[in-house]
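The complex appears here minus one protein chain, its other protein chains still in place.
Per-chain residue numbering starts at 1, and chain names A and B are given in the order in which the chains are listed.
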Amino acid sequence: MTMNNQGRPTAPGTIEANELATISGDRGLDHEEPLIFEIGREGHCGVDLPDMQMSESRLGGMRRRAPIGLPGLSEPEVIRHYVRLSRMNYAIDSGLYPLGSCTMKHNPRLNEKMARLPGFGDLHPLAPQSTTQGALELISELMKWLTTLTGMPAVAMSPKAGAHGELCGLLAIRAAIQARGEKRNRILVPESAHGTNPATAAFAGFVIDEVRGTADGRVDMVELEGKLGPDVAAIMLTNPNTCGLFERDIRHMADATHKAGAYFYCDGANFNAIAGRVRPGDLGIDAMHINLHKTFSTPHGGGGPGAGPVVLSAALAPFAPLPLLVHDADGFRLIEDREQLPQGAQPFGRMCAFHGQMGMFSRALSYMLSHGRDGVRQASEDAVLSANYILASLKDVMSAPFGDGPCMHEALFDDHFLDGTGVTTLDFAKAMIDEGYHPMTMYFPLVVHGAMLIEPTESESKESLDRFIHVLREMALEAKAKKTERFAGAPRLAPRRRLDETAAARKPILRWKKKEGVPQAAE
Amino acid sequence: MSEVRFTDQHEWVRVDGDEATIGITKYAAEQLGDVVFVDLPEAGRKVGAGGEAAVVESVKAASEVYAPVGGEVTANNAALAEDPAKVNDDPEGDAWFFKLKLADKAEFEKLMTKAQYDEFVKGL
Partner (left out) sequence: MRYHPLTAADRAAMLAKIGVGSVDALFKDVPKEAVVPLSAFDLPDTQGELEVDRKLSRMAAKNTAAGAAPFFCGAGAYKHHVPAAVDHLIQRSEFLTSYTPYQPEIAQGTLQYMFEFQTQVALLTGMEVANASLYDGSTATAEAVLMAQRVTKRPKAILSGGLHPHYAETVETVAGLSGIVTRAPVTPGKAEDIAKLIDSDTACVVVQSPDVFGLIRDLKPIAAAAHAKGALLVAVVTEVISLGLLEAPGFQDADIVACEGQSIGNGLNFGGPYVGLFATKEKYLRQMPGRLTGETADAAGKRGYVLTLSTREQHIRREKATSNICTNSGLCCLAFTIHLSLLGEEGLTRLARINHAKASALADKLAAVKGVSLVTPAFFNEFTLKLPKPAAEVVDALAAKGIIAGVPASRLLPHDPAAKALLIVAATETTTDEDADAFAAALSEVL
């Protein structure tokens, strides 16, 4: 069988009883909170709507027969419920979020205000284009920022997330190859790549061929060149790569790739390291998605929404998906019709309904205008400086496989420093929770053992970084001294102890269900 | 007397006449962690030696299980669907994955003996 050594304890083990029992089960400001289905009751409602008379004659006989089963709650109950839930979450507003490859930077509040301007927020995508010129202007201006910062001639705006952008880029590549009358179905992907890369490539109908890394954490140039051939459609690289290192040979790789008739897809997740200083277009890329929710501060929102516009080279630009945005004497116009295409356009299709994540565009443009080109460059410098500061401050107590440095915007450690202590990367990470920190990215990239990838971003003050460094240093020293009490069974101070992921996967319970004989919510 | 042999991909196979019983080794089960799901081949499916036959999932990983020898699948261990934890409890006995009708005995002879496999694992 394939040995995928990601198995690690997913059931929590036992714990000791230790705290003062309260009568309510709540503890100070920490409240336990049931589900809305357990709170809701018949007769409660959080909105006031008239009970309108309605004829059924136009429903085609499809009136629903059964109740849906939704619970009823008043507004105070709903607000209290979600406020209590929110208090069980860590957030970038609450503390440093050292998640490598996620770029958890500050989410400026001005962005939220701008996105909510009625002229943006309350605008229908299919309203007559004469009534949406300001929105199209915003998209156009954002396109200018993205193409200028990357040094690329074109950008496709509709992808709804980074992975969606990857798909868009690969489909453009596929279309370009087909237009040349060729058949190429292999894509070269480094073994250190983020899972979306091979998943997207497979999704787009390609076969994946993995390229190994060298001892210094970069893609093996020789192996890459050896694997290029007339059946290779593209290489997919991340730069800086997932180990937080700049691929020095990237120009050489781009040239070799183009010479072999293939295209260069770049995963832009780590763009924060070089924005305003380096233009990926100068490095020879053909397509790169940009995670607006990473580099350009649109909020992560607990898992989304994101946006993944894709910059395209001249070779790929003709294949950009619909809709296209044009600007001429008559103003701005979306082109959605294949028969109305500008000269040379051969879109491969449509990625999704409508035009893209306008709500994220307005936020990203607000960020860009606020920062300016000098602020974008400063952000990248501070991000790289902070990551190197952490690397320099901790590499003597924690093991950094590429510690000779410098790193880019993220610093990679592995679990060698924990050898013989009985403490794993997982335990170390969970103990960080008790210290008031969200753990760093763990077990990624897969190319080092027990990876810990730390990305501080430019949003941390030096005081914040020093505190973080101090805590990690003390934790590492304790682990190495085999004082493992704080690690075993961590976290203890979070709203929940370690959760049984094994049980959750063996017997999935994916929704609330009414229990027989127990008084339940509204029906 | 049936003999058990092993692959360097951590599968074991026991042959009785022309029936082969296949599973994953204790080492593999330990590496995987708690098994939560097993995807087994249906009877009638033909697999070649080294071909992907099953998938075993823990929470954090999914691993392909390859057929150590080629043949036609005759049965799979339905008990594992109900209780995947069996794979962690008794991977080399009760938690066999599937049986097949052996196509070529020579393929079996090429595999590692228990002693050879144990040596192999030591070196990992």
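The rule is simple: contacts are C-beta pairs under 8 Å (C-beta built on N, C-alpha and C of every residue); 3 or more make two chains touch, one makes a residue touch a chain.
As the structure is a computational prediction, the values presented were derived from the model and not from experiment.
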Open item on the list: Checking the contacts here: which visible chains does the omitted one touch?
Closed with: A, B
Task: Sole residue of A:Ala21, A:Met62 or A:Ala481 that reaches the chain not shown, by the stated touch rule - done: A:Met62
Task: Listed residues A:Leu70, A:Ala179 or A:Val222, member touching the removed chain - done: A:Leu70
TODO: Spell out, residue by residue, where the missing chain touches chain B.
DONE: 36-37, 39, 57-62
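Operating definition for what follows: only the chains that are shown with their structure count from here on.
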Open item on the list: With centres defined as the mean C-alpha position, give me the chain A-chain B separation in Å.
Closed with: 37
TODO: Can you check the complex and tell me which residues of chain A touch chain B?
DONE: 1-11, 443, 501-502, 504-506
Task: Of chain B, residues touching chain A in the complex - done: 9-11, 24, 28, 30-34, 36-37, 56-66, 84-85
